[in-house]
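Every protein chain except one is present and positioned as in the full complex.
We call the chains A and B, going by the order they appear; numbering starts again at 1 in every chain.
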Amino acid sequence: MSASLLSVENLVVEYAVGGKTIHAVSGVSFEVARGETLGLVGESGCGKSTLGRAVLQLRRPVSGHVMFDGEDLTAMQGDALRRMRRRVQLIFQDPIASLNPRRRIGDIIAEPLVIAGVKDPGKRQQLVCEVLSAVGLDPALVIGRLPHEFSGGQCQRICIARALVLKPEFIVCDEPVSALDVSIRAQILNLLEAMKARFGLTLLFIAHDLAVVKAVSDRVAVMYLGRLCEVGPSEQLFVRPAHPYTALLIEAIPVPDPDVRPAESVAAGEPPSPMAPPSGCRFRTRCPRADNRCSDEVPELRAVAPGQFAACHHPLIPSA
Amino acid sequence: MATLELVLEEEVAVGSRRRRLGPLFWAAIAWMTFVFAVALMAEFLPLPDPTEMDMLERRAPFSALHWLGTDGLGRDELARLIFGARISLTVGLCAPIIGITIGGALGMLAGYFRGRFETLVVGSMDVLLAFPPLILALAVTAYLGQSLLNLTCILGVLGIPAFMRVARAATLMLARREFVIAAQALGATHARILLRELLPNVFLPLLAFFLLGVAVTIVVEGSLSFLGLGVPPPASSWGSMIGEGRESLEIAPRLAFLPAIAMFLTVLAFNLVGDTLRAFTDPRQGAL
Partner (left out) sequence: MTGQALLSVEQVAVDLPTPRGNLRAVDRVDLGVGAGRTLGIVGESGSGKTMLSRAILQLLPKKARLSGRVMFDGQDLGRLDPERLRQLRGRSLAVVFQDPMTSLNPVLTIGTQLIETLQEHLELDALAAKKRSVELLAAVGIPAPEQRLRQYPHQLSGGMRQRVAIAIALSCEPKLLIADEPTTALDVTIQAQILDLLAREQRRRHMAMILITHDLGVVAGRTDEVAVMYAGRVVERAPTRALFKKMRMPYTEALLAALPKIDAAPHTPLPAISGRPPDPTRPVQGCSFSPRCRYAVDQCQREKPLLSAAESPDHQFACFHPIEAGV
């Protein structure tokens, strides 16, 4: 257990919208080992972004625990929690909106240092320049400017620099490349991998694009409507998915090869609303393998192969 | 592996900063500067005493002695205008300052913390707004007496709800943006987020509104003085001068029009500058 840096236990996050409750995350548990990248993939409305924020306590969970290096983040408040924040950081989807439009880049990146109590301006300047160079930006050209002067890709580099300046141990990346152009995505993904190696980071990489997630993750967790469907090593998961939803996601990816005819989509319909999730297995309304048991009993994550777990009563790989 | 972002082109900052400030804007600034300067230096200017009455020269036309003539009691019109500017500008500036500090603070806090605090603030502002301003002014002056201080305070308090609204609206828009959540994720305290992240963004819209508020206050003060509810004589404000000039409209209409023109130009200038600043308010959202 000491190898796992982050351990999420039965996390439940709900919030009220106009009188109705949205069950964004309904009992999710997983672990991330030190130095690993766990990919979290799912479509919109599955709760992955909410989960990412709940891990960082930016949205307080209703119940459950988040153990970071042995300490329970859910039980922390005020200053203790703020101090903890230096060790866990967050990168957002919209890089331009993540930067205060009225502050200069130098100030923005120095902000974490100021909050952490680094008093010497010279030292701050030095650290800022170091981290900007690390992400591939020339500090002299960047420090005095405002965010609107940069492109999406460059803003994302700045956000990554800001997240790295305190040398955190763990970073949650919430759809960091979805808002970027295709040709820039690869740059940023490569940058993240390089930064991970250089700073010895552990990452939780959240995205809706399976191919992107697979490219950077050691293990992948698939989420649907607030619950985890499947968790397993990246390669293994994609070659032999156990959960029908994972299989559906893989099938639906448009492959840039004209010889691969896109399969006529198997699962019909749309994801149900998170305000009224189906009973039992939440995927059953779209699953070709669903039966009565699926609506009565909530499937738990069970091992179907070494290191691979699926929450399904009729997995594509029969349980071990 | 990590691709190096080679040079960041020079292009960006240079061209886009220049938002065209037309000649009207500069004319407005010029007038405002002029009025301020003259009001500040009133005592040092070679003017006759505005309260000195010269009963032989009542309603005198323009002359070398009295550049703008005299009013119904023989007082020098120009001197009265300049000293009147003092009153109008003092009230015009100080009252909105009360509004922007208290209203702005309340609005930001309400927009940031939401929940019951917000409901309380918005509710009490609504109550305040429901009071007919003139009646309130009357009541307060009747109770506490007419003075410059009381007038400024009343108008200041009456302006708080409007500033609260502007600040709250701006804060609501911003508080959801990722950069605020990013600050929270960094461990910033609420105070820090309010002052370093939100305030710089809320400030410009508030300032633009402030200038418009100055314009409105000058007019309101003018109306109150016109009705005799403003600053008590012998102090003159443009509004009271217009009121006094009403009696002489057939004989010497200039007595009413001169202060009216002065007020009109000043209010217009503040409006123009405020509007231009409002146009400046949007930080340029990137390329085309």
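Assume a residue touches a chain if its C-beta (ideal position, glycine included) is under 8 Å from a C-beta of that chain, and two chains touch if they have at least 3 such contacts.
Note that the structure is a prediction, hence the values are computed from the model and not measured.
Engineer: Which one, A:23, A:102, A:162 or A:185, makes contact with the chain that was left out?
Structural biologist: A:185
Engineer: Of the residues A:73, A:248, A:287 or A:312, I need the one that contacts the missing chain.
Structural biologist: Of the candidates A:73, A:248, A:287 or A:312, A:248 is in touch with the missing chain.
Engineer: Per the definition of touch given earlier, which of A:124, A:162 or A:214 contacts the omitted chain?
Structural biologist: That would be A:214, which touches the missing chain.
Engineer: Can you say which of A:43, A:69 or A:138 touches the chain missing from this structure?
Structural biologist: A:43
Engineer: For the chain that got dropped from the picture, name the residues of chain A it touches.
Structural biologist: Those residues of chain A that touch the unshown chain are 43-44, 151, 153-154, 181-187, 189-190, 193, 208-212, 214-218, 234-235, 238, 248-262, 264-265, 267-271.
Throughout what follows, only the chains that are shown with their structure count from here on.
Engineer: Using Cα averages as centroids, what's the distance between chain A and chain B in whole Å?
Structural biologist: Spacing between the chain centres: roughly 49 Å.
Engineer: Quick one: in the complex, what on chain A touches chain B?
Structural biologist: Within the complex, chain A contacts chain B at residues 53, 56, 58, 81-86, 89-90, 92-94, 96-103, 111-112, 115-116, 134-138, 141-142, 145-146, 148-151, 154, 157, 159, 162, 187, 190-191, 193-195.
Engineer: Please output the residues of chain B touching chain A within their complex, sorted ascending.
Structural biologist: 1-5, 7-8, 12-13, 177-179, 181-189, 192, 196-197, 200-201, 283-286
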